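Missing here is one protein chain; the remaining ones are kept as they sit in the complex.
We just call them A, B and C in the order they show up, numbering each chain from 1.
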């Protein structure tokens, strides 16, 4: 395992300190936690619903890179692939609350779900209004979702954070915001492929092995294997398969879409844009209208080499929320 | 070699098309070229000096990701690690010229230098005022620079593009802009380390081999080997060595600095921020004031795993140029 | 039945020692059907709890449970952190409200965890230890053999909650890691009240 780190146990703490000391005008650490929160002047005068997210580390820039005016008020960083603890989430909620309540955006994993749930109880005990939404955009294992913890939350999370963050910034109240977030989640679908697995530092070797000519369809962002291992295909063919899988999962394919092509950590932008080119060409051929596209390392799996495709069916003025300005360093 | 691509010969063209079709409101391709240019409404009314850059591909998001109001007017994309041809650069110059002339920001490689030089002659033949500056921030082989093509242009290029782009946006005239750019270049110093080399698609294997416990100090962004191969060290030690090398290369170390921690392609943000944390702590210990920091994959070497550190000694109001808003998708 | 303050402290400290001596084993079990961190995570939490009990040396029953609950909640993390946290916070709240019957505390803690995890028996989680063990304890029938039996039974279950649920059929054949670490808690209890 080759990584630019010091001690394995200190990675998350050092990373979090690195983030805030790189952008001190925008970000700070909440005392006694590994939660990163807005530090800009505008925030202190805000009287808006606070939006808070978080989860295990290893998905950078999610969530910390999306803290800033117009997106999140705070992001709570757990250890690598491990949910943060309720006390830290609770601190973030308290910081984000301006009397209008707080929306929690949680990825659907047992640890995240339960720890955020506990934090919510702690906050409600303090009379802070809290609602939470569970992002579960990964459709790669949707068929038997009731027999499992449910669909996983992956790259689509960043779109949920952007839309909810922008709507909160524009003054939407808490309950409406949670409903908006839930609709966005319902409309957001992701599938990923990996050419090689990630190496979790504490583990020291890749989470699974693929041959030189193999790729894995349907991987998750915690090194979860996918639904099939195939011979590596040209970008265009991968795009075709992911698009078909995603489009089929909607009731119908009319309307406008947003597209997110997401690198999983060690995938060069060059490959991401070649893939985006194929995706956009294929969608055009299929008569699917795309009104918003984003390409880059947005929600990663440490150093996994691979890519995910997210489609989001747009409603109402969501496109305006997507295009609204934000101070977040990584949007 | 595992890459998400189609045909090797089509990578750059497909990538360029992927970039502009992902961001059609902001970017377009100049007809008959692989030059990416501003496509925003504000540009058509501009009466400012145009700033143009470009070079071989494989360093994304450089330069195409820096096209937009407040940075570049156009970026000319050559084949991978190959300078673009003068005719394409010339098209970019013509597009960028609004009667106030055009500044060319060129990285110091023989191919780039000579091809941009030819384009400049073509443009001058058309009575377009053109000035060019050569970025040569890589100090890893500075000792005998007169005996070689000279120091290479690497990560610092993005800072030069930001400052010149912002100054042009604020109305600075051509000659002054070129002088500003040259001063910025003189004040900018970079050194890089790699844990593994990049794989150029046409070559199909890593440019050089390092053992599992080895790292290479002083690599370039085209798989050039560096000045020494060492046992891999903790982030803090790498930071210390790069900082010392860079600080020594200035006449004196008073004043404010900007810091760029740059991932070389496949380095996760996690590692970049751990490293940034060490860099900022060490600079603080040394009493060096840092007024601006940027961290991320800004100037890459395809899929090289490694990191570069750039320091820039700030003068006058450069910090304002660095902090000025820009529409560029990757700043 | 009721514990004395010293018994309560001894119980928890005995548990932390069990965890400490079995970190590798718990990690191994979690590796088979999870992400391999349960031993490390839990040990971090229980060692912090031991330290807190020793340093704060709480002198009332509510304070003992409060110390244990808050320390576990803030130091374990992950799914098991929320579950153990929920269990001990529930017990702490009940003790504070005057409920001291241990059998009630354990049954209520189990209920709270079911609610927290939207889960129930048969899903290959710690519930498959807590539910039968807390009931057997209430009926004075809890033995070490029974506890280990409950853990063993999770082996043939297919996971329906948590990370391991994504393994589907492949989750069968391994015991649940947090059922295992919970078995130490119940065994420690038996040893303390023996």
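In this text, a contact is a pair of C-beta atoms (placed from the backbone, for glycine too) under 8 Å apart; a residue touches a chain by one contact, two chains touch by 3 or more.
Just so we're clear, the structure is a prediction, and the values are computed from it rather than from any experiment.
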item: Chains still shown that are in contact with the chain withheld from the display; value: B
item: Absent-chain contact - pick from B:39, B:85, B:214 or B:291; value: B:85
item: Identified contact with the non-displayed chain, of B:30, B:203 or B:247; value: B:203
item: Where the unshown chain meets subunit B, residue by residue; value: 78-79, 81-88, 109-111, 114-115, 117-118, 141, 144, 147-149, 152, 200, 202-203, 220, 222, 224
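Please note the rule applied: only the chains that are shown with their structure count from here on.
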item: Touch-based graph of the chains, sorted into line, ring, star, complete or other; value: line
item: Inter-chain centre distance, subunit B versus subunit C - centres from mean C-alpha coordinates, in Å; value: 54
item: Separation of subunit A from subunit B, taking each centre as the mean of its C-alpha atoms, in whole Å; value: 29
item: Cα-centroid distance, subunit A relative to subunit C, in whole angstrom; value: 31
item: Shared interface positions of subunit C, touching two or more other chains; value: none
